[in-house]
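First the structure, then my questions, so here it is.
Note that one protein chain is taken out, while the other chains of the complex remain in position.
Chain IDs A and B follow the sequence of writing; residue 1 opens each chain.
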Amino acid sequence: MAEQHTHAPESKDGHVHAAEAHSHGSDAHGHGSYLHHVRPYLIVGVALFVFTVVTVGLSYVDFDHIFGSHGMNMKIGLAVATFKVCLVGAWFMHLKSEKRSIWIPLLFTFFFCLGLFVLCLLAYFNPIMTTGHTHH
Amino acid sequence: MEIPYTVRPRPDTGLANPKLGIWLFIASEVMLFGGLFAGYIFMRLGAEPWMWPHGWLNVPVGTFNTFVLIFSSVTVILSWEALKMRNFKAYKWWLFLTWVCGLLFLIIKLSYEWPNKFNHFGAYIKKEAAEKYEEYLGNEGEDGRLARGQAPRLFISGHPKAWSDVKDPSMDKIVLAAIDDENHTPKSAENDRAHFIPRDMVHLHEGHEVVLDKKDLVNGFGPFYPRLNTYLACYFMITGLHGLHVLGGVIVFIFFWGPGSKLYKTNPEQLCNRIEVAGLFWHLVDLIWIFVFPIFYLL
Partner (left out) sequence: MAHAAAAHTEHGHDDHAHDHHEPGFWRKWVFSTDHKMIGIQYIVTGLAFLFFGFGLMMVMRWSIAHGSDVLPGFWGNLLHGIFGDAVFDKAVDPSTKAMVGYSLSTQGYNVFGAMHGTIMVFFGIVPIAFAGFGNFVMPLQIGAVDMAFPRLNMASFWSFFISCVIMVWSFFVEGSAAKSGWTNYPPLAGIADQSHHAVLNGGTLWLLGMVFNITSSLLGAVNFITTFVQLRAPGMTWGRLPFFCWAQFITAYLLLLAFPPLESAAIMNLFDRVFGSSFFMPTGLVVNGAVGPDGQPLLFSGGGSPVLWQHLFWFLAHPEVYVLILPGIGMVTEIIACNSRKPIWGYKAMVGGLFTLAFLSFIVWAHHMYMTDMGPKVAAFFQTTTILISVPSVILLTALLLSLWGGSLRFNTPMLFAAAFLPMFGIGGLTGIPLAFNAVDLYMHDTYYIIAHFHYVVAPGTIFAIFAGVYHWYPKACGRMMNETLGKLHFWGSLVAINCLFMPMFMQGMAGVHRRWWDGGKSAYEATVGPWLDWNLKISYAAWALGAVQLIFVFNFCWSMIRGKKVTSDNPWQATTLEWDTPTPPPHGNFIKPITVYRGPYEYSVPGEDKDYTPQSEPPRDSKPLEAKAHA
């Protein structure tokens, strides 16, 4: 995230307008109608409601049986949840129009988080790791 | 002395301090819950299929709570937009709705969902004693679970006649006065996929007295506390920590709805930033719940 801002004081003017546009407090917003501004949020909100219903509904279908593969319900359920999370992130948290200096560290965070999951899983599926649980 | 860029963004980075701060905090929260979910994955993969319960939580209630939280996520955005338009009255109303929803979520969690687990009793039967309780487990026979290629069920749950039997080490028997659906009709097709049956935990089959010998039970028997099994441990820990975040958010919103809103008179821009930052945190809480809901209630 560091390299693109090498000339801090010099680039001040170049960036100042972009910054204005993103600071939502300015009076530019006073002109549009309230409904116009919040419409995307309402749409996303409704989509989240719909997908909540979808995810509950899907859980009643036995996908393991349909696809003949283990853990399909888990995969489908998590895919829907991930989609919902992306909606929240992109619109509610404004990540779709956020600065690079916000989302580049976030990408690293997700990468490390994924690393934690994947490497733990790798360790789990490594042969020596799979010890059987004895039932008392 | 004045800290620069607390309200207006710094020109070259395009960010104000609080916004960068909250995003960094969110990043650490992602890692925190990442660690917890890594724990969940480990526990779930490590468990025998019959050890990992399904359908212990009330799906309609959970779904309702999900709606409540998503709704509050929308209202906090509406409140912030109202503040941006300098519509103080609308701001107050939307923020009010937000914290009321947060509170409602907590009330449902603490007054119904959690306590409901504590007056329930569950016990794993040792494999060698399973035959004794076959009537309630439904593993053997042509229409039994094993014959249908399913993992054996070794779990009996219900309500004990007297809780003192459970706690008293000198008592060697526990009498269940009522048992749950899946032990009542263990071989019914409905109970085959325990996994997707939303079961009302309070609804028990009364009058089915089952005598459990303590020496037949795996030692972790008892109420649905974290000690009973790892699923419940994960459930209480993750929803508990999530609940603490909800509580934190509710306190912050009540503050900005009440005394904190005075800032509007002197510096509405700063109040607007604060609501944005608090809102970002609130969306994170919502976002975590979006994962928590399916992995505990549905899958």
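Things to note:
By our rule, contacts are C-beta pairs under 8 Å (C-beta built on N, C-alpha and C of every residue); 3 or more make two chains touch, one makes a residue touch a chain.
No experiment lies behind these values; they were computed from the predicted model shown.
Screening B:Gly144, B:Gly220 or B:Gly243 for touch with the missing chain picks out B:Gly220. On the side of subunit B, touch with the chain left out of the figure occurs at residues 1-8, 10, 13, 15-17, 20-21, 24-25, 27-36, 38-39, 42-43, 46-47, 51, 86-88, 124, 218-220, 225-230, 232-234, 236-237, 241, 263-270. Hidden from this view is one chain, which touches subunit A at 2-3, 5-10, 25-27, 30, 101, 105, 108-109, 112, 115-116, 119-120, 122-123, 126-129, 131, 133-136.
Quick note on the criterion: only the chains that are shown with their structure count from here on.
Subunit B meets subunit A in the complex at residues 8-16, 19-20, 23-24, 26-27, 30-31, 34-35, 37-38, 41-42, 45-48, 51, 59, 63, 66-67, 70-71, 73-74, 77-78, 81-82, 84-87, 90, 126-127, 154, 193, 195-196, 218-219, 268-269, 272-273, 276, 279-280, 283-284, 286-287, 290-291, 293-295, 298-299.
Contact residues on subunit A toward subunit B in their complex (touch as defined above): 5, 8-9, 11-13, 15-16, 18-19, 22-25, 29-30, 34, 37-38, 41-42, 44-45, 48-49, 52-53, 55-56, 59-62, 73-74, 77-78, 80-81, 84-85, 88-89, 92-93, 99, 101-102, 105-106, 109-110, 112-113, 116-117, 120-121, 124, 133, 135-136.
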